[in-house]
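Every protein chain except one is present and positioned as in the full complex.
First chain written, first letter: the chains are A, B and C, and each begins at residue 1.
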Amino acid sequence: MAAFLASIGYAHWVIHVLLALPILAMPVILFAPVKSARYIAFGVALTELVVGIGLWWAFDPTRGGMQFVTDITWVEGFGIGYRVGIDGLSVLMVLLSVIMLPLVVWSSWRGIDQKQRGFYALIMALNTGMLGVFVATDLFLFYMFWELLLIPMYFMIGIWGSSNRLYAATKFVIYTFVGSFMMLVAIIWMVAVVGRATGAYSFAYANLLEHADLLKPWGGWLFTAFALAFAVKVPLFPFHTWLPDAHTEAPTAGSVDLAVILLKMGTYGFLRFAIPFFPQFALSKTVGTVMATLAVIGIIYAALVAMVQPDLKRLIAYSSVSHLGFVMLGIWGSTVESVQGAIMVMVSHGLSTGALFFMVGMLYERRHTRKISDYGGLARVTPLLATAFVITAFSSIGLPGLNGFVGEFLVLIGSFGRYPWLVGIAATVVVFSAGYMLWSTQRVFFNRLTNPLNEGIGDLNLRELAVIVPLIAAMIWIGLYPGPLLRRTAGAAQQYVEMVQSALPKAALPDPGAPR
Amino acid sequence: MPIDLSSPSGAVLALLPELLLSLWALVVLLYVAWRHRDGYDMRTAGALSLLGYIFAVAATGWLAWRGAHAEGLSIMIALDGFRFASDALLLWIAGAVTILSVRWLIRQGILAPEYYPLLMLATVGMMLLAGSADLITLFLGLEVMSISVYILAGFDRTRRASAEAALKYFLIGAFASGFLLYGIALTYGATGQFNFELIGAQFAATPPTLMAKLGMGLILIGFAFKVAAVPFHAWAPDVYEGAPTPITAFMATGVKAAAFFALARVLAEVFPAMVALWRPVLFGLAIVTMLVGNLTALSQTSMKRMLAYSSIAHAGYLMLALWAHSDEGTAAVLVYLLAYSITTVAAFGILASIERAGARTVLLTDLEGLFAVRPFASMGLSICMLSLLGFPGTFGFIGKWLLLSAALHQGQAVLPIVAMVGSAISIGYYLPVVLAMTLKPTRTRQAHQTIRFPRPARIAVAICIFAIMLFGVWPNVVLNFASQKVVQLRQAELPTGPR
Amino acid sequence: MIQLVWLAVLLPLIGAVLNGILAIRRPGAKTAVSVIGVGTLLGSFGVAVGTFTELLHAPVASFRVLLWQWLPVSDRFSVDLAFQVDHLSAVMLLVITGVGGLIHLFSVGYMRSDPGYARYFAYLNLFIVFMLVLVLGASLPVSYIGWEGVGLCSYLLIGFWYEVDTNSDAGKKAFLANRIGDFGVLIAMFLLWWSLGTLEYTGITMRAGAEFSIGSTMPLLIALFLFLGCTGKSAQIPLYVWLPDAMAGPTPVSALIHAATMVTAGVFLVVRTAAIFTLAPVALEVVAIVGALTAFFAASIGLRQYDIKKVLAYSTVSQLGYMFLGVGTGAFASGIFHLITHAFFKALLFLGAGSVIHSMHHALHHARSHADAQDMRNMGGLRRWMPWTFALMLLATLAIAGVPPFAGFFSKDEILAAAFARGTEQPIYLVCWALGLVAALMTAFYMARLVAMTFLGKYRGGDMSAAHLHEAPLMMTAPLVVLGALAVAGGLINLPHFAGGHAWLEHWLEPVTEVAAMVMKPLPELARSQEALLILLAITAAVAGLIGGYVLTSRTVIATPEHAAPERGLWRVLYHKFYVDELYQLVFVNPVMWVSRTALWQTVDAFLIDRIGVGGTARVAEGLGWLGSRLQNGQVAFYVAMFAVGAVLILRTLVR
Partner (left out) sequence: MLLGPSLALSAVLFVLGVAGVLIRRNAIVVFMCVELMLNAVNLSFVALARLHGVSGQIMVFFVMTVAAAEAAVGLAIILAIFRHTQSVDLANINLLKG
């Protein structure tokens, strides 16, 4: 496979194709006949998948640093370039984006019955934006993608969302925009400082990283600016309250994209920018403890709040907050294990939460309610859906053998050396997560079927199965054989940890890898 | 092409665009004195005046192309890239406003073609103001512009709001002129000169006296009024709301731009030696202006009023570039004003098309559900809002980025942070516009049926929207142009910032 | 065969998948389901036997079967999906597949008429898979897959009849209680890795002695956290509460999961990590005390339960306590011994109870009675209709009560003797021993009560239903007979010296416990007379309990539930299980729910962050904007005044 890909020059064009295809498809979809919109969108999504999946083989995990690099001057004299590349930190995110795209399109097949062209066009735009964030290696480009993403999401929630959609859409955009406005100042400031010292003004990630030492005097301020943007996106407690609203009101595709990709942009931002640029500040004892504590508060807090949610989507939204807390904890754990774990949580949260949102969407299409109390006893009428939901629920709460466990376990064990107490507290979430997931599963699928409206609803059809089954297969595969994924990120994680190593204060526990 | 400004022929050459435009204004005036009866006359006058702008642009272009520069001292009028660039910008604004006005005036029943000569004379004033190299020219340009705009603001005299706007603008404007004039007098008193270069040299040689400081302060106050900086802004919302919509656009873009160009020139050429004195003033003005403008805009329901406050906030942003006092700052002023003027003209163009004859001003709620009826207009207005917000992918973002860069490169971080806080606040009033148009349903069946979007205006707006998006992702042309050495102001070498 | 041990796991897995597919596609294909369900398990049992025989003659005592790299994260952290086949796991393998096979067979009859037949067998097969992974795992994380996996299956099977709310509740409760324990196991793993750098059992056993000194904090912490896991899985104080509720599942499930296999995983884990426990004597004391207390406490509750399965459930909790008392004394082999014998007789008791319930249910159903088929007050005199069941249950009762020469006698006596012996040096163990002895007395008592209420006396279920009572079909009685034989003769595998045996199991497990044994002080030798006295005491307790239970039960008139007088005094406390469920509800569940809903969601999230924080910021901005627009009052005079103030300020700034 790798040889075949090399023979077609895959590495040279893959990123451009991935970025350009959806955005070029946008006008086509907008001006095509309404009936054909979804078919075009699906075709583009499949193409995107076929093109993107090649990364799995073409990406060389043994090589450090960026691959598939392109560096084209964009605005000369201002150091802005079309600079893209993929490394171990981003490869799985890119893959996840392209894999989710056809599923997202397919899941909207029936649910979106008005303004179809606009909807699919927005999905396409969203996808370009998401991919762009993960492949951009130029901070200007990154910021553009980062902010541009808000627009399609805003309209997706605002137009196709449910009853309280305007509030949710506005909250989402304002929250995220306000969070990231300082990042622009920080980016320009960095470029100015580095440019003044080196004489070359450049927004290139590599260039800024190389001269990150020059930024030390302002590390605290700059990190805060970046951290604010990313923390809102993650979302880290206490910046999370936009998420339940946005998740709940968005249409299925929107919820899925939010959960699977958008939230990861925050944690990815920390891994890629905020920490490597300012490790001395970010990983110092105080800041590290604060961030890890916030992460752990998020983990427990969100799980507890999820437990009492009457709305199924809201519950899953809060569970996302909890899961992303694990990612944050893993990032601040700063060991190869915890960072690998963080990336794994990013992937597996994408799969399981994505699947949960898909299934809630399917339920919603049937019954037009998200309230848990409106359901009950569905397992009898929809055994397939119930089975899939239970598997996914258990994957979400980290049952070993399914995907969720791998990441959480690695995060916890990796971070334990630095934050034993915090990890200890975080680990209690195994109880609470089981609490909210099982309780809600029980109230939806088990117990007596009392509401006669639920009698007639049908089980999953073939299209829906085609959305869910690949995800469940992936959950089991990653749960039992995560080696291929771990190996693809191992190099990057190793490199990352070495990069920030010097800044780390002494861990609470000695290195278990030391020879004995 | 060196031009000796002390010779009559040299002066004529240097003032060619202004002269052409003035003469043409007189020609149009003659025409309208003869025919001023119906819509046809209105249209003809508009078309004729457009021709005048084209002449002026051609003349400016010719001067720029020949590389006109002053031989020796710049007497009365500047001859540099910055003047040509600012002239071009002002002329394009005037032209665009003319195009937007043509049908709008007819529709509103304002059948007085004197409008166009006045607009042209205002433009002459703006060009003189922006290109002045002498305090006398500065004052004359300012007054030519102001007096014309006073009339234009009250042009729809049958509406009380318009008359009131004119009165307020006139009284406070004249009041402010007094301050500016007093400042000129004191500066003259301190140096004995009116010429920018000579004054600058004088200040560079001797420490500033009390009279010089007071003079500078009063001049700054005069300009602060023109750019509508807080607390000298109070006239702006009222006048913007009351004035005919195309004139509002003209004031928000042209008048503001001309004042900023002149201020930039004055600060760079007249008072560079006193940078340590005026920077704190600009600093304070900028912060107050950005915050008050953005916050007050939050509580507006009228679109025009909201845009008025937003334009106040934008004046605050622009002060970052002036504060920077660097080539980057100059480039940022040019780019930002271009971006801002394109966006504002387009926004007002769309709003003007929505206004009905004699009806009250357009409210935010009037826009509800516009997308369903007028998708392109509402998309255009949405893009304008995003550009004003400084959203990446739009021209407005490029402008804002340059502003922030200019300030940050001078080691100033507080102003950019406040500017971004301001931006963050501003999403609170730009977004509801988008929301109302695209996400809310129409109030009634008949909503938006009275919208008339004449073709010339439509084309002009479409070009603007296209430019907003194009320059948003491909700003190379603009950036390269603005960062050329030739369009920069002569900055005296000064020990500034950590650079 | 040892290298093929993964087959034992794979076969039931295939079975689970196939049955799962059948459950959705063809729920009616019961024959196919039975063949797949039981057949795969038979195959598994075959593999187990093969493995065991090969191990009997193998030159080394432990094999590592690598399947694939599971978590290859870094140079220092890598977990293989590997199985460890040694003397301990081989025995467990046999017990699980053997008893499991019998219970599968029993289920074929028991669940015959259930519409969820295929689903049931899918779950049951899946359970075997996870249970085998648990015992075969070569490292803690791999065992943890099984550890949580069995919890999952237990959850699914307890809530098997999910349409009854309480069943689903019970499943959820079981999983949650287990998860509290799992938290302990997780922390223990973290501590182990950060202190020893390995999670493999062999590695832990090898390195623990070198890294830790006896009585230091680290092994104590690890051991206590591990034991927290055990209390969850093996239903010990304080997490035992889920097990009685777990009886909501089908009775064969109770037999397999909640008596014979899953709940003993805790004991297995302690033996597996014996090297850590022996380095922390305090932890061992904790294990023993908790075990003894649980044995006593659960047995006392069992005295006053009427649901036949609830009695057995508390009995299981109590017997598990014995096992922990055994391993807590350092008599690891005794713990495993009791585990095995208990698997036999408790499975028999549950299956017997299953037969009874099956029959009762059938009869009551035909009589259109809504009486509870599990309440012993509705039974009585069943001996007449179900002689086989009665006989086998009686055997099992004698075994569990500890009447020689049945299996339970040897294993229980060994534990008590070990506790007593340890008590001669550490008096705390004497207390444990005493508790154990009293618990033995109570065990005999409630078992006799159970038999008496169920099989003796007069039938209380009404004449209508009596006509429909019948003995269970052969498919169900045959496994009972096999288990009966095992319950009788199970003691032979570890027949003590005084009874003429060679303590085979103890020797067999020596390779597993040798490292622990090297650290542990050996049990003090008891004098012959002391030993005899202890045996006598144990037998006395058993016999006294049996007689007491029988006499007291047969003398009282038993009223059916609807006519029963309210319980009084101590009985009432026992009947309500010491109100522990209510206490937990009050102390843990309600506060957590209150904190989640009122404090966190409504106060912190909705009010503080959203309303005050986010909304407040917006409101402040709006307020300032409102203020700004108030300044814009339309009066030229005011505008000019602002202008003048600004002018003065600017001039003041410049001229200072």
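We adopt the following convention: a residue touches a chain if its C-beta (ideal position, glycine included) is under 8 Å from a C-beta of that chain, and two chains touch if they have at least 3 such contacts.
Worth saying up front: this structure is predicted, and the values here are computed from it rather than measured.
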| item | value |
| --- | --- |
| Omitted chain - touching chains that are shown | B, C |
| Identified contact with the non-displayed chain, of C:Thr205, C:Ser465, C:Ser596 or C:Gln632 | C:Gln632 |
| Among B:Leu73, B:Leu167 or B:Ala201, residue touching the chain not depicted | B:Leu167 |
| Touch residues of chain B, complete complex, unshown partner | 136, 139-140, 143, 147, 150-151, 154, 157, 160-161, 163-168, 170-171, 174-175, 177-178, 181-182, 184-186, 188-189, 192-194, 237-239, 241-242, 300, 305 |
| Residues in chain C touching the chain absent from view | 629, 632-637, 640-641, 644 |
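The rule we apply is simple: only the chains that are shown with their structure count from here on.
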| item | value |
| --- | --- |
| Contact-richer chain pair (by C-beta pairs counted) among B-C and A-C | A-C |
| Distance between chain centroids, defined by C-alpha means - chain A, chain B (Å) | 44 |
| Gap in Å, rounded to a whole number, between the CA centres of chain C and chain B | 79 |
| Distance from chain C to chain A - Cα centre to Cα centre, in angstrom | 37 |
| Of all residues in chain C, those that touch chain A in their complex | 20, 23-24, 68-77, 81, 141, 144-145, 147-149, 152, 155-156, 159, 162-165, 168-169, 171-172, 175-176, 179-180, 182-183, 186-187, 189-191, 193-197, 207, 210-211, 592-593, 595-597, 600-601, 604-605, 609-610, 613-614 |
| In the complex with chain C, residue positions of chain A that touch it | 171, 175, 238, 240-241, 301, 304-305, 307-309, 336-337, 340-341, 377, 379-380, 383-384, 387, 390, 394, 399-401, 405-406, 409-410, 412-414, 416-417, 420, 423-424, 427-428, 430-431, 434-435, 438-439, 442, 445-449, 480-483, 486-487, 490, 493-494, 509-514, 516 |
| Footprint of chain B on chain A - complex, ascending | 74-78, 143-144, 146-148, 151, 155, 158-159, 165-166, 169-170, 173-174, 177-178, 181-182, 184-185, 188-189, 191-192, 196, 221 |
